[in-house]
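Excluded from the complex is one protein chain; the other protein chains are retained at their positions.
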């Protein structure tokens, strides 16, 4: 079973806790050479796929439209949600509202228990992970069967997804083979570690689970307010089976998944597949509106989750993060993610988007959450590829401001605050600055040997752990300027 | 107990949304729709260009694709099924009888009454029509209408043979969406079931159809 903080009890945290600070978690990831190699391979391969087919000529126009559509969805979210509820209900579905993770778990658990089923099939849902659903189901004696290949790998490995769309990006074939040999019934001991053979073994195992399933739990990529239509994109076809074979379908979605109109899909269905995998279209796109007699489930439940999203919505700069369509393009180009993988960002939302989403949904009070906005060099590669033009560096800097503000209220100021305040005070006046410059230069030259400084004290010592600093020249630029003829 | 379980939070969430948006609430940012709704003229001067693009893109998605005339269709369907050594297939109850007229040695099970899941899983393939097709993306779209049946029919068997009439093919995604009815359950299919989740290698057929074959009927 996956490790999860979730039980049906009243956990306060909206997202399972990313316990260690980013830098601490990253240190462990950086030391895992196999992880490093797998991630390097995975991100390089994803970037290569993204670059393999030429960008359509109207890509910038599509991004602009996508940004505006998502903004419209967010700025009128209350009206769209009410419209969505009306349309889903008219089409024979039932809409449930969950303010937090605990309420969402309660709702889903009650729905499953009402069917009498002891087993559910699941197709990829980040929200299910966000609310710790598998743990809550297990505590009630209900088995959750992950049906996507990568989710199965993660479930068998007992860890967390490391990537939004390729949750098992941190595993290689040999590791997956070992997990299958231990966890898949009927996996032959001579199972090779070639991808095709491993997929074959998983296919047999997974298929068996579908045929008897009575309840399915899925996510959704978009919810069209105007028509009450849910839309889901996938490559494998497991979600298609979840959407059509069981009697009861429970779909979990964050409230921000709403898009205003059916016609908006003409933009989003072009943006998402390309940004996710460099494809013109994802292999399977399913859409459904309520229930259809004679086709698919007899009961459809849509659970709409807040769980901190309205907190993000309240932030004028930060709300841009809610435009996200979970394509994961920002992960694939992020030089930090490529080296640390997703686990360092906490369990649910990895990479640059996670670094701006998680602290907004959970707040910046804990050291772990407060460390996420700093998990970036602000290099901007993410903003360049975002299909809905989220300026991730801008939001990161904004959230850093919130972190610092929250720390200012502490009775004892942090050393960093003292240093930055002191620096700003010094820099606030040219004469103070010059005096400090002269003192600093003398001091730094004393620390240097052969023109370089190999060890700096205090907070700056982190620099010289692995990098030298040149000794400053005796004469600053301004001193030189002053004595120029 | 189900319907009301979340009712308590409905008002609370809507209140939070309104409070969060404050003065920004209700702004309707204009959506700039300067993107292409149709294929560029250079690529789609004639109908034949659109069909050729569709064929190329379906093949790019690693699906088999062939063009046939209306009177060759039955033979082509039979040949495709023989090629796959299919012994038993599932078909929608309203599949035109003529499509299967040349079938010999292949048992076609009509989905009326609905086939149970085990029977469906034991089928070697499924034959359907479609509601629309998109040239630019190499996609066929099923909407449960005529000759398509319910969604499970094409989700379970390992082989899907889809018949596309030339006049069902449009150039782009916006054009296709304009033709489709959102109240119907839709499935957009672009190539076979695929995964990249083991070492990023492309493998086809994790779940549903490992093989997709498209017959384009030119009238």
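For reference, chains read A and B in written order, and residue numbers begin at 1 within each chain.
Please note the rule applied: contacts are C-beta pairs under 8 Å (C-beta built on N, C-alpha and C of every residue); 3 or more make two chains touch, one makes a residue touch a chain.
Everything below uses one rule, namely that contacts and distances are computed from a predicted model.
Visitor: Name the chain not shown, per its UniProt record: "RNA polymerase, sigma-24 subunit, ECF subfamily", "(Fe-S)-binding protein", "Glycine cleavage system H protein" or "Alkaline phosphatase"?
Guide: Not shown, but named in UniProt as "(Fe-S)-binding protein".
Visitor: Which displayed chains make contact with the chain that has been left out?
Guide: It touches the following shown chains in the full complex: A.
Visitor: Using the definition of touch stated at the top, determine which of A:159, A:226, A:247 or A:468 touches the missing chain.
Guide: Reading the full complex, the residue touching the unseen chain is A:468.
Visitor: Touching the hidden chain in the full complex, which residues of subunit A are there? Just list them.
Guide: 22-23, 26-27, 30, 335-336, 339-340, 371, 373-381, 383-384, 394, 397-405, 417, 420-421, 423-424, 427-430, 433, 437, 440-441, 452, 454, 459-460, 462-463, 465-470, 472-473, 475-478, 480-481
Simple rule for what comes next: only the chains that are shown with their structure count from here on.
Visitor: On a C-alpha centroid basis, what's the spacing between subunit A and subunit B, in Å?
Guide: 29
Visitor: Across the complex, what residues on subunit A touch subunit B?
Guide: For subunit A paired with subunit B, touching residues are 41-42, 45-46, 49, 56-58, 61-62, 64-65, 68-69, 71-72, 75-79, 81-82, 85, 91, 94-99, 103, 106-107, 110-111, 114, 147-150, 153, 166-169, 172-173, 176, 195-196, 198-199, 202-203, 206-207, 210-211, 224, 227, 229, 235-238, 240-241, 243-245, 255, 262-267, 269-270, 277, 279-289, 292, 294-296, 301, 303-304, 306, 310-311, 313-314, 316, 319.
Visitor: Flag every residue of subunit B that touches subunit A in the complex, lowest number first.
Guide: Against subunit A, the touching part of subunit B is residues 1-3, 5-10, 12-14, 16-22, 24-37, 40, 57, 61, 114, 117-118, 121, 134, 136-139, 144, 150-152, 155-156, 173-174, 177-178, 182-201, 203, 205-209.
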